[in-house]
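Apart from one protein chain that is not included, each protein chain of the complex appears where it belongs.
Up next, subunit A:
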């Protein structure tokens, strides 16, 4: 294997989302990019993996730094009861004969039944919700990567209140209007709150200090006099607060973003990417990079990275020294002016630049771990049904009515996507496995077949919460309460697609509360880096996963929520982009952008109470754009 050329402007190690966005942006700006990854799949820590891939991923992670308390199991295949192993509802396409009870173990490996549909799984290592407005979606559209991907709307958001009930979250004007279970006074209070969040008045300096200091739930009940169930709904269902201590300022900012996003693509603030989401987008950006000339090499281990003196870069531009990269299976070394790598890949080099070794894990004291779980079940949680039950809960008019206007729809399609939020301490009474409770919010994102995350009739649940790094609790312990609750809720709904007539052994469909046994259960803790990307050395950047907010008003690190990840990654990529192409380019780009704005066609403004932005009068030089590069111009 040999390369056409060996020197590049930028070498990127790891095809994680941030690196992939950066790669596409740099290639588009005519920098030469070589992009390497140790894995034989794209997207690295953001990848969407098949069942067998995630199995081997998990096995290889026992030994990796940063991941701890990993536990993977396939309960449905090891379940001893021979009577009703909840066989993964089979796929007719694949045509395997009914109820093949072939549980030839490997007790450790994925069940054979599921492996037959291996490629139908796209299990995400970084589950995300994509806000319908914001840097991430803007960049997707600008870069045209949006045309490579499709999405689903997040259909449901609900807050867990007790083992029997989940409450739907009224998160938009429309929801509130239609809400049957809400009293008029509560509706008005909610509307006022949402209007305030959207107004941005709270951002004024005179309000900030006070709002910064007060935790959001307290603010909601004291200032807005919201009853407890609405406090829960707004704090955890709308603002997605990760703890009861989150500052009002942070939470209001999220509520505002939520409201801005709602309505762009439908009655939800969020989109769910198909085929695992972030991993698919990373692939899209990699393709975009390749379209503009980026060179990609996967499945080759990057062995070493060294500074190399004096290399004539040709074309007059003499780089003082360059990075020299040794890649397994490549005869020649690759050289590059800049290197952007993932933390993990830098750590794994046989021979890493000695310049600035990672500062010793002093951060362990105040550090935070993300706790993740992936659960594959053969049925969904019924977001609509369960919410109708007791009087304490309320519900929005049945989903179907919304669609009714457009086209007559089958009475009830199973839910496809949903977010179930477990507020802090909501699981306390559960008391499974020595206290299944958790003092922080646990998010559970459900994705069905329509998201192409799993085979027909199956559902993937992604769980996520956080815990201080020094806590000894295992990932399993932390999530067990939530997992039990999900299994119980799922037990109340029927299997998604009752397989038509399976030779006689039909279950009574009315049998309530079946025991649901997961097809896959994977949990682990993942250490998060303390800060945004770090400059390791001149022209060497290391990108941590997950990306962290650098500008946040809080000093305390809170890991990003599911909904923050894509935007944080995009911002991270843009920051790196400008550092590489030069900050002066950014100013040019900003000036050009404001010129473009002025130049807008006045017809755009017709009917909006004015002739145009500036009456269309402007001099030539004002509109002349300066030469420069752009982050996806």
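Structural remarks
Going forward, a residue touches a chain if its C-beta (ideal position, glycine included) is under 8 Å from a C-beta of that chain, and two chains touch if they have at least 3 such contacts; residues count from 1.
One rule holds for everything that comes next: contacts and distances are computed from a predicted model.
UniProt lists the omitted chain of the complex under the protein name "Ras-related protein rab-18" (options: "Core domain-containing protein", "Ras-related protein rab-18", "CAF17 C-terminal domain-containing protein" or "Nop14-like protein"). Looking at A:267, A:493, A:572 or A:585, the residue that reaches the missing chain in the full complex is A:267. Within the whole complex, the absent chain has one touching residue among A:120, A:168, A:254 or A:379, and that is A:120. Within the whole complex, the absent chain has one touching residue among A:189, A:456 or A:527, and that is A:456. Annotation: of A:38, A:77 or A:172, A:172 touches the absent chain (contact as defined above).
Residues of subunit A that touch the chain left out of view are 1, 4, 41-42, 91-94, 119-120, 132-133, 137, 140-141, 144, 146-153, 172-174, 177, 194-195, 198, 259-267, 271, 274-275, 280, 283-284, 286-288, 290-293, 295-298, 405, 407, 409-410, 413, 416, 449-450, 452, 455-456.
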